[in-house]
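Yeah, one chain of the complex is gone here, protein chain that is, but the others are all in their spots.
All chains are identified by letter, namely A and B, in their written order; residue positions are counted from 1 within each chain.
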Amino acid sequence: MNGWDGFLHGLSVATQPGVLIYCVLGVLLGTFVGVLPGIGAMATISLLLPITYYLSPEAALVMLAGVYYGSQYGGAVASILLRLPGTPQSAITTLDGYPLAQQGRAGVALFTSMISSFAGSMIGILVLILLSGALAQAAIAFGAAEYAAMMILGLVAASTVGAKHPAKSMAMVVLGLILGCVGTDVNSGEQRFIFGQTELMDGINLVALAMGLFGVAEVISNIRVAERTGVPPRVALRDFLPSRAELRRIPFPALRGASLGSFFGALPGTGSTISSFLAYATERRISRRSEQFGKGAIEGIAGPEAANNAAAISAFVPTLSLGIPGDPIMALMLGALVIHGVQPGPMMLDARPDMFWGLIASFGIGNLLLLVLNLPLIGIWVSMLRIPFRWLYPAILIFVSLGVYSVRGSSFDIFAVALIGVIGYALSLARFNPALLLLGFVLGPLIETNLRRALLIGRGDPMVFLQRPIAAAFILAAGALIVMAVVQVLRRRSTDAVETES
Amino acid sequence: MIISRRAALLGAAAMTLCKPALAQDATWPSQPQHVYVGFPAGSSPDLLARIVTEPLAEKLGQPIVIENKPGAGGVIGIQQMLNAQDQKNTFATTINGPLTTAPRLTPSLGYDVAEDIVPVTLIATSPLVLVVAADFPAEDLADFVQAAGKEPEALAYGSVGKGSGAHLTAELFSDRAGVEMLHIPFTSYAEVTTAIIGHEIDCGFMAPSAAMQYVEAGKVKILGITSATPFAQAPGVPVMAGQAGLPDDFRAELWNAFIAPAGTEAATVDTLSTHINAILADEAVQKRLLDMGWQAAGGSAEELQQRIAEDTKVWGAVLDRIDAKE
Partner (left out) sequence: MKRDIPDLVGGVLLAAIGLFVVFYTLAHYEIGSLRRMGPGFFPTVLGAALALLGGMVALPALARQGEAIHIAWKEGLAVLAAILIFAAGLDRLGLVLVSLTSVLIASLAAPDRRIGWRIVLALVVTALSVAVFSFGLKMTVPLWPGR
C-alpha cells in the first residue's frame, strides 16, 4: 500500500463512528487540558491510558493522540490571554501573544495561532506519510546494534540539546534507565531490585510512574499557584478577523516553522518545545520588523505555533516505523500501543495497516475538527480559565488513583503512585526534569535487551557497534553531542567567572 | 502476604474441621462466584476464561465475576485467589507456567502447587510452531536439524524471554534432536518475527496465531508443530513427533486450566468439572476457542493433576539443562 492509498484506507478506518467519536473526545479534552495551566498532555494521557483498556486499539490511540495535538492548540489560549503557558510548547507564544492581547487584539492572536497550528499539522502529516513508509522499509535492515545505538543517541540528544544543565538532564535519564531495570531480566530471568515484592516482577508500572510524576506532582505544585491566576478578558467572535496586512504576515512564517518542526520532530530526542524556540529565533532574525518582536509580532506567534504542531505530528515517525519513541509523550504512546498488543516497528505497516493508517488519517480529521470547533468554542475555553483549581484537583487525584488501580486491580500500584508523586514533586522543586526520567525508563529495557542481543549475535565482539555503518554513525553523533555539551558548560563557566571578577 | 495466606488457609482448615457433621455444603453455590485470571482484560487467557465462565454462570445459577489480577506471568492471579477472604466461592483459571515452572523460576512464589491448589479440569491446549524465514535453506524438519547440527550454535533462535514457553520448547527440541542452538531472548513474538525476517536470527518457536499472517504474506515458513496431532489453526503443518530423529512422544504444549484453592470440597470440584466438560463439548465453544488458537481439552481433575506432575518433571529437566549451559 503506498502513501496515498494508505491514507484513503486510513480515512475509512478513522471515520468509523466508533473511532471518530473518540477522535472528537480526544481533541476536545486535549484542548481543555491545554487551556488549563497546570495539567498538560502528559498528565492527561497517563490518566487516560488505563481507561483505554476498554476501547479498541484504534480508538484508544486515536483518542490519546488527539489529546496530544489538541493540547498544542489549547496551550496557546492561556499563553495569549494570561501569559501562562498551558503547555511547555506554547511558552514562547506568550512573548508576542500576550502583548497583542493587552492591545485588545487577543482575537487576532488566537486566530493566528490556530491557523498556523493547523498549517503546521498538515505539513507534519505530509512528512509523516512520506517518511514512515520509506523508513519502515529501510528499518528491516536494522539489527539490534542499530536499535541500541539509535536509542542511545536519542537519550543523549534529549538530555543535551537545548538543556541548561546537561548533567542534571543526564542524571534524570540515567535514573530512569535504572528504574527501567526493576523487574524480571528478559535474558537471565533474574528478578532485579524487586525486594521480595511479586508486584514488581513485571517492573514498575508505567502508568503509576507517569501518573505519579506528572499527575500528582503537578497537582501539589499547582494548588497554591493556580488560585492566583488572573481573570482572562472576554473575546468575541468578530474580534478574530485580522486585517489584510496582518493576514499576509502569517503564511511564510508558518511555512518555515512547519518545516523546522517537521524536521526536529522526526529526530529522536528533540521535540516540539525545541522546535518552537528555534522557529521563534529564526523569525526574529530574518524579519524586517524584528523590533516588533516581544511587543506583539504576528510572525512570533505563527512560526512557533506551526513548528510545535508540525513536530507533534512528525514525532510519530520514529515511534511508529521504528518503535523508538523520540520524546516522553511518544514513550507513553508506545506504552499504549504495547498494552494493546500492537508492536510498533517496521512490521507494523504490514501487520496492522488499519492501526497505522487509521491513526494518520485521524490526525487530519482531528486537526480539521480543532480548527472548525475552536473558533466557535473559544468563548467556552476562555470561561474554563475561570474554574477554580480547588474544584478540579481532588477529582484529578481520585481519577488518578482509580485509573492506576484499573490497570491490574492492584492497590500496590496506588501506593506506588503516592511515593512516586512525592519523588516527582521533589524533582520539580529542585528543577530536575521528570519527563526525561520517564523517557529513560521506557527506553532503558529496550536499550539493554538490544545491547545484549547485539553482543550475543555478534558472539561477544563489541566492535559490532562500530563495524556496522549506521550504528557507528549514531554512536559517533551521540559522542559529538556529549563533547559539545561539555564544551558549552565549560565555556559558560568561564564567562561566569569573568563576570564575577568584573 | 505469605502470613495472611497461611492465616486464611488455617482458617479454611479450621472451618472444615469444625463441621464434620455437615459432610457437604448442599447450599453451594448460593453466592456470586469469583474467578481470578492472572492476565489483563482482553488478553488471550482472559478471553478464554470468559468463554468458559459465561455458560458456567448459567449452569450454576450464580453470576461469575472475573477478577483480572495480572502480573508475574500469571502468578499474581493465583496468589490473589489464595488470599481472597471467601475461599468457598473463589477459583481461578491459569496457564501452565504458574503451576509447573514458576516454583523453579520465582523465588517469592508464596504458594506450593501440591499443597495449596486443587486441580479442577484442563480447559484447552495450544501448540507452538517452528518458524524460519521464507528463504531459509530447509524444506522440512530433517533439513533443519541437519543445518542446526553442523556445529554447536550454528543457528540462533529467538524466544520471548528466559523460561518462556518459546524458550523451554526450543531447548526441549534441541535436547531431543541432539543439536545446540544459540538462545537470543526478545520480549514479544512480533520482535522475534521481525528478527527472523531481517535474518538477524534463524528461527523461533511461537504460537500459530502469531506466525500465520506472515506465512500468508510469504515472509516466513513453518517447519513443524509441537502438538501430538495436526492443528486446525495451522493447516498443512506436519507434526514434529517422530520426524528428524525426534521421539514419537515429543510434545510441547501450553495449556489453560481451571483450579480451586486447597480446602475446596470434593463435591464442588465435581460439579465444576462436570459443567465445564459439558461446556467444552459444545461445538460453538470449541470454535470460539480455536479462533483464538486454543484447542478445547477438558478431562478429569486427576488427569489435570497428572498433567501438572508430568510437565513439572519435563520442564524441570529442561531448566536443569539450561542452568548447566549457563
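In this text, a contact is a pair of C-beta atoms (placed from the backbone, for glycine too) under 8 Å apart; a residue touches a chain by one contact, two chains touch by 3 or more.
Note that the coordinates shown come from a computational prediction; the quantities given were computed from them, not determined experimentally.
Check A:I21, A:L130, A:L402 or A:L476 against the missing chain and you find that the one touching it is A:L402. Interface note for the absent chain: among A:L11, A:L25, A:L368 or A:A418, the touching residue is A:A418. Hidden from this view is one chain, which touches subunit B at 65-68, 85-86, 326. Looking at subunit A, the residues touching the absent chain are 51, 54, 165, 167-168, 170-171, 174-175, 177-178, 181, 185, 187-188, 190, 192-193, 216, 219-221, 223-224, 227, 388, 390-391, 393-395, 397-402, 405-406, 409, 411, 414-415, 417-418, 421-422, 425, 427, 429-432, 448, 451-452, 455-456, 459-460, 462, 493.
As a convention for this text, only the chains that are shown with their structure count from here on.
Here subunit B touches subunit A in the complex through residues 1, 40-43, 67-73, 75-76, 79, 105-108, 110, 156, 161-163, 182, 184-188, 190-191, 193-195, 197-198, 200-201, 213, 217, 326, going by the rule given at the top. Residues 53-54, 140-144, 184-189, 191, 194, 196-199, 201-202, 338-339, 341, 343, 345-347, 350-351, 407-410, 445, 449, 453, 456-457 of subunit A are the ones touching subunit B in the complex.
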